[in-house]
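Just below is one structure, and these are the notes that go with it.
Then we have chain A:
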Amino acid sequence: MKRWLPSPLLSIGLLLTWLVLNQSSEPAHWLLGAALGVVAPLLARPLLPHGHARLRRPRALLRLLWLSAIEIIRSSVNVGQLILLRKPEAVNSQFIRVPLDLRSPHGLALLSCLINSTPGTVWVDLLPESHELLLHVFDLNDEAWWIDTIKTSYEGPIIEVFEGAGPTPEGEEA
Partner candidate 1 sequence: MSVAMLPWWAAVPVAVLLVLGGLITLVGTLGLLRLKTFYQRIHGPAIAISMGAGCILVASMVYFTAAQSRLVIHELLIGAFVLMTAPVVAMLLMRAALYRDLRGRAAARPALAQPPVGELGTETDEQRTDAAGGGGR
Partner candidate 2 sequence: MELTLSIAVGVMFGSGVWLILRPRSFQLITGLLLMSYAVNLFIFAMGRLWVAQPPITPTPAVDPALFADPVPQGLVLTAIVIGFATTALYLVMIIGARGLTGSDHVDGEEPRE
Partner candidate 3 sequence: MSALPWMQHLIVVPVLLPLLVGALLIPVNQNRHGLKFATSAVSGVLLWLLSLALLQMADGEHWPDGVGVYLASNWAAPFGIALVVDRLSALMLVLTSTIALAVLVFGARRWDRVGVHFHSLFQFLLMGLNGAFLTNDLFNLFVFFEVMLAASYGLVLHGYNLRRIQAGMQYVAVNLVASLLFLIGVALIYGATGTLNIADLTQRVAALGPQDTYLLRIGASVLALAFLTKGAMWPLGFWLPTTYAAASPPVAAMMVLMTKVGIYALLRVWLAVFGDEAGELQGFGLAALTAGGMATLLFGAVGMLASQDGGRMAGYGAIISSGTLLAVLGHSGSAVLASGLYYLIGSTLAMAAFMLLIELTERIRPPGAALLAITMEAFAIEDKPEDPVGVGIPGTLAFLGLSFVACALVISGMPPMAGFVAKFSLFHALLAMPGRVPATTWLLIALMLLAGLAAIIALMRLGVRTFWASGAVTPPRLQLSEALPVGALVGLCVVLTLQAGTVFDYLSRTVDGLARSGPASERVLGEPPVARPAVGEASR
C-alpha cells in the first residue's frame, strides 16, 4: 500500500484539486483525478527526501488554523494602520530570535507559513547551531511577548499536530 500510495492525504489532495480545477464531478474526472493522485506522487517521490507529513492530530490543526486566521485579520488591520497613519521612521522594526523546540521539517514549514501569512512578521532564517528562529517584526513593542506568543500559540500546537504528544521527530526517509 505504502509503496503505491505513499501519502493518501496527498493523493486525495490531488484528486480534489483535479475535480475543483475541472469544476466537474463526472466519473471520467474522478477516474482521471484518481489516476493523477496515484501517479503524480509516485513520479515525484524521488525528489521528496523528507517523505510526506503525517498528521497525528488533525483536529488540533484545524483549531490552529482558525486561531491563525483571526490573528491574520488582526495583524492586517494593525499593519494597515501603521502604514497609513504612522510615520515610517516611528515604526520600530527589529530582528528577534526565538528559540525553537520544533524539529519536524513539516512542522517548521507550517510554522513558517503561519508566521509569514500573518502580516507584521517575517521568517528570516533558522539559525543552525542554536536552532533559533530569526524573525523580523514590523513593529516591535515587547520582544518577550512575541517569543512567548510564538512558542505557545504556534509552536506548541504544531508539535502536537505533527509529533503527537511524544518528542520523537518524524519524517525520515520515506
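How were these candidates chosen? In short, all candidates are chains of the complex that A comes from, given by their letters.
Descriptive notes on the structure:
As a working rule, a contact is a pair of C-beta atoms (placed from the backbone, for glycine too) under 8 Å apart; a residue touches a chain by one contact, two chains touch by 3 or more; residues count from 1.
This one's a predicted model, so the numbers in the text were calculated from it and none came from an experiment.
Note on chain A: across 1, 2 or 3, the candidate touching it in the complex is 1; the others do not touch it there.
Against candidate 1, in their complex, chain A makes its touches with residues 17, 20-21, 23, 72-73, 75-76, 79-80, 83-84, 88-89, 91, 93-95, 97, 112-113, 115-120, 122-125, 134, 136, 138.
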